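For this depiction, one protein chain was excluded, whereas all remaining protein chains were kept in their positions.
Moving on to chain A:
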Amino acid sequence: MSENSGVAVLDPPVPEEAAPPVRRKGKRHKHNLAGYGFLAPWLIGLFAFTLIPMVYSLYLSLTKFNLLTAPQWIGFDNYVRLFSDERYLQSIKVTLLYVVTSVPLKLAAALLVAVALNRGLKALGFYRATFYLPSLLGASVAVSVMWRQIFSRDGLVNQFLGLFGIQGSDWIGDPRYALWTLVLLSGWQFGTPMLIFLAGLKQLPQDLYEAAAIDGAGRFTVFFKITLPLLSPMVFFNLVLETINAFQTFTPAYVISNGLGGPIDSTLLYTLYLYLKGFGSMQMGYASAMAWVLFAVIGLFTAIYFWSARKWVNYAD
């Protein structure tokens, strides 16, 4: 469900509320009114919980606002200050590193498992559900707590390494490794893109594979020359979605670092720093400015994807 709404927002040329009034004429107008009546619950939600708060946060981003007293207008000061804030720059570094590693890892895992499951397994439904399970638990606190236990000093990983006489690090306490536990957690939750890949794989035209088999193409050739190009719309869709999700990752970093982004800011993801500034330091104006910069950056990434898509995404028609 939520995936669908994601697409709606990503697709700029569909301003749903704006389109119908253009054609309003006489009788049709009444029909439209009824339509809006039925839309009202959704529209109210959109305005009350999305658009108005967004506009308000844009206003707040231009103010100094401590949550308790009235906001003071300070123009673009918050935006200027961002770029001399060393912790902010650190959070950008951490977030970019997280995005460029976790997204490819997750998509590669999803594709690999989808291709494996597509080989006509007997208990496909069971495996599909099993692999999807981690994603259902997704952003939950429980999974993050479990992850913390697995990678802590005397956690599961180190006990396993201990069997071979290896003394493992404290993966979560060491700034060199802490972020990678988050990347791994994200990679493990590949269920959603996997399902999308699997659905795509099921629809690929078989005649191309038959032709390839007759021509004597090997497995890898078939995968890279037929499967991957045909699947590129799915790859594109997943790439956009997962990139946006990765930029907004909050819960695992919050739980694994005890809400601080440590050790020494090595897991200080963007939204975590935003939260700490807004609610911890009570600098909601500053936090709002951060939110808008993130919005712009995500928009930029998405735009680049769509622009590049013309070069590598093949649509069947």
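To be clear about the criterion, contacts are C-beta pairs under 8 Å (C-beta built on N, C-alpha and C of every residue); 3 or more make two chains touch, one makes a residue touch a chain; residues count from 1.
FYI, contacts and distances are computed from a predicted model.
Missing chain, UniProt name from the options "Ferredoxin", "Ferrous iron transport protein B", "Tryptophan 7-halogenase" or "Sugar ABC transporter substrate-binding protein": "Sugar ABC transporter substrate-binding protein".
Considering the full assembly, A:Asn258 is the residue among A:Gln72, A:Thr221, A:Asn258 or A:Asn314 that touches the omitted chain. From the options A:Tyr56, A:Phe160 or A:Phe224, the residue with contact to the unseen chain in the full assembly is A:Tyr56.
Listed residues A:Leu62, A:Ala291 or A:Val313: the one in touch with the omitted chain is A:Ala291.
Contact between chain A and the absent chain runs through residues 2-3, 5-6, 8-10, 48-50, 52-54, 56-57, 60, 66-69, 152-154, 167, 169-170, 172-175, 178, 241, 244-245, 248, 250, 257-260, 262-265, 271, 274-275, 278-284, 287-288, 291, 294-295, 298.
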